[in-house]
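Yeah, one chain of the complex is gone here, protein chain that is, but the others are all in their spots.
Moving on to chain A:
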Amino acid sequence: MGFLDIRNVTKSYGQVQVLHRVDIQVEEGEFLVLVGPSGCGKSTLLNMIAGLEAISGGEIAIKGRVVNGVHPSKRNIAMVFQSYALYPNMTVGQNMTFGLEMHGVPKPERDRALAQVAKLLQIDHLLDRKPGQLSGGQRQRVAMGRALVRNPDVFLFDEPLSNLDAKLRVDMRTEIKKLHQKLKTTIVYVTHDQIEAMTLSTRIAVMNKGHVQQLGTPKEIYDTPANVYVATFMGSPAMNILPAKVVVQEGAHHAQITDSEGAPQLLRLSQTNLAAGQEILLGIRPEAITDPEGADRKSGNIVSLKNRVTVTEPAGADTFVTMTLGGRDTIARMRADASVAAGQVFDFAVNMEKAVAFDPKTEERIAP
């Protein structure tokens, strides 16, 4: 039993089922991120934890107490909304203490809590302003302040950064992470941004069409995605998914793959649980295909691959190189100063230790 238990929860609107048997245990102090494309049911799940949406099936428990049917204000949760949802007619201070006032906390205590949180978030100087007089970033802080003042068991965030511009978004991301490290409160955080999910979370639930595709630490999700969907959703540029065939030669397993000239090439696999002749989808992340000098020295399985370069895209820190492999456009990620040009046949180094294999039919991971 966890701190926040989501047990076999389903949600239907009329005939339409938007969440299918979601089962997640969250430990105290965890930072769980629900990530998935728009419309996959993230907000619906969060609203059910908050008590803003009825639960169609299953149970949600906070600190061991089943909260199905318990009013939102009695669950000891606090929520930060995408639009911030600050009360336009109240000052920042009134916004932040409204919840305490509604819970009958006496004025001196409210003021003390307000002062403390305002100092923590560095918004002391804004307390007498109305939300309309604040910038986007300041509103964001106030919205978080309103949640913090309540000192809840669980924080719920619904895409809190998506209304900020790119630079501010990165700053606030760091800030939220610092805050979590300091306060160690349990957080459930919804986003459609996989980078936010990777950087913030202690665990990630990747969702699609109302199903949890995979639940795991960022490293588990990134290195061993449960299926092709998770593999391509997490990471940018996306993982290369290449049709290949398993060949066993001299006792070693290889993935046989067609190169840019249409010739078969063998890439030695680190895994040995696949049968000879089996069709697979080989998953290789762009950063696992490099120039030989840029290859990971700690890897025990770097395979050399000669292939023709189609396009190079210098992006400052890295250079992205596109080629054709397995009949598909494949992206490699090089050091910026790797000397590679379009049209050239280049000697790539593939870190096969990081490669994963999927079943072409079910798209589930079969190795490692």
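FYI, a residue touches a chain if its C-beta (ideal position, glycine included) is under 8 Å from a C-beta of that chain, and two chains touch if they have at least 3 such contacts; residues count from 1.
Rule of thumb we're sticking to: contacts and distances are computed from a predicted model.
Missing chain, UniProt protein name, picked from "2-oxoisovalerate dehydrogenase subunit beta", "FAD-dependent oxidoreductase", "ABC transporter permease subunit" or "N-methylglutamate synthase subunit C": "ABC transporter permease subunit". Among A:Gly99, A:Gly137 or A:Pro360, only A:Gly99 touches the chain left out of the display. Contact with the chain that does not appear here is found for just one residue of A:Ile6, A:Leu19, A:Leu45 or A:Ala78, A:Ala78. Residue-level contact of chain A with the missing chain is found at 47, 50-52, 71-73, 77-79, 81-83, 85-89, 98-99, 102-103, 146.
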